[in-house]
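Let's turn to chain A:
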Amino acid sequence: MGLTTQAPSSTFSDETRTNASLTKFLHGLPGVDQVGADERAAMLSTRSIKTSAKAEGIDLAISMIDLTTLEGMDTAGKIKTLCAKAQRPDPFDPTTPSVAAVYGDKVAQAKSYLTGSSIQVAAVATAFPSGRASRAVKILDTSDAVAQGADEIDMVIDRGAFLEGRYMDVFEEIQAIKVACKNAHLKVIFETGELRTYDNVRRASWLAMIAGADFIKTSTGKVAPAATLPVTLVMLQAIRDFHNAGQRKIGMKPAGGIRTTKDALRYLVLVKETLGDAWLTPELFRLGASSVLNDLLMQRKKLQTGAYSGPDYVTVD
Partner candidate 1 sequence: MSEHIEVRRTAKLFIGGAFPRSESGRTYEVTSPEGKFIANAAQGSRKDARDAVTAARAIQPKWAGATAYNRGQILYRIAEMMEGRRAQFIDEVSPWAKSAKKAEAEVDEAIDRWIWFAGWSDKIAMVVGSSNPVAGPFFNFSVPESTGVVAAIAPGRPSLLGLVDTIAPIIVSGNTTVVIASQDAPMAAVTLGEVLATSDLPGGVINILTGSYAEIAPWLASHMDVNAIDLSGVDDKKIAAELEKASAENLKRCLRPGTELDGLARIKNWLELKTVWHPRGF
Partner candidate 2 sequence: MSFEYAPAPESTSIVKLKPAYGLFINGVFVDGEKTFSTINPATEAHLADVTEASAADVDRAVRAARVAFGSWSKMRGADRAKYLYRIARIIQERSRELAVLESMNNGKPIRESRDVDVPLVAAHFFHYAGWADKLDYAGLGANPQPLGVAGQIIPWNFPLMMLAWKIAPALAAGNTVVLKPAETTPLTALLFAEICQQADLPAGVVNIVTGAGETGRALVNHPDINKVAFTGSTEVGRYIAQAVAGTNKKVTLELGGKAANIVFDDAAIDQAIEGIVNGIFFNQGHVCCAGSRLLVQESIAETVLGLLYERMKNLRIGDPMDKNTDVGAINSAAQLSKIRELSDAGEAEGADRWSAPCTLPEKGFWFPPTVFTNVSQVHRIAREEVFGPVLSVLTFRTPDEAVEKANNSPYGLSAGIWTEKGSRILEMSSRLRAGVIWANTFNKFDATSPFGGYKESGYGREGGRQGLEPYLKVASK
């Protein structure tokens, strides 16, 4: 899988001249009616994905997983087993996640355990998950991970600045992190659970996209609520609008709260019916989830054998 970074567009120079002009632009975007958005997401959740569609969806979902461990107690051993699982989740099937995601100081280890594999390494950075550190520290956090070989960086936006209305600070920070990424892909995490309103999520989406994000991502997974279907819908619609405005294709990643195959398939439906089949690829859509991998494997087993599987038949990494 080749991850190419694209140059951020320059056509928003007027809007991004000052905080006032950026505010005007973001606040001029159409509002989102919460009930309507929730209803649309709920209706799409009723799509019945069976037989061949389910099998396809499961394989697609597996390939889209950023297999993640982000714990204070991560050890070399834990990184090793994570990487082993990523390379071969099912001894009898070659489908694998695309990416292993770890904390910045574990990148080198992860890289070493993945030598010879096509699986890439993503690192969280910028004082993940809180984002509460100085710009300089966040840049260093990023370049450190990049230097260790990270292929992707998942940054968090400064929610405090966003909620204070200092959109320009958020914008410039994303730009600065993008520079520090060098050739690494940049995912920008909003922590939608802290932004609270869908209007904020739409504004954050546009802000991140014009600042140079390659992917926009819902959450760190450390705050509830994490990803939800309606929040994802709003972000996918922003990506659609950005693309319809002649801009590049941006990727999307919901993270946290995706536990079952059913959940995963619901996200794929959302992508399909909002952005179309072109976005149904790990290049443009990822699932930030780890526990769901085992459920995907068990569901696939059920499709193959006709019987419900159990946790003893999938591995604990």
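Convention: a residue touches a chain if its C-beta (ideal position, glycine included) is under 8 Å from a C-beta of that chain, and two chains touch if they have at least 3 such contacts; residues count from 1.
Regarding selection, all candidates are chains of the complex that A comes from, given by their letters.
A quick note: this is a predicted structure, and the numbers were derived from the prediction, not measured.
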**Neighbour of chain A by the touch rule, complex-wide, chosen among 1 or 2** = 2
**Request:** Would you tell me which residues of chain A are touching candidate 2 in their complex?
**Result:** 30-33, 35-37, 39-40, 46-54, 56-57, 60, 237, 244, 268, 272-273, 277, 280-281
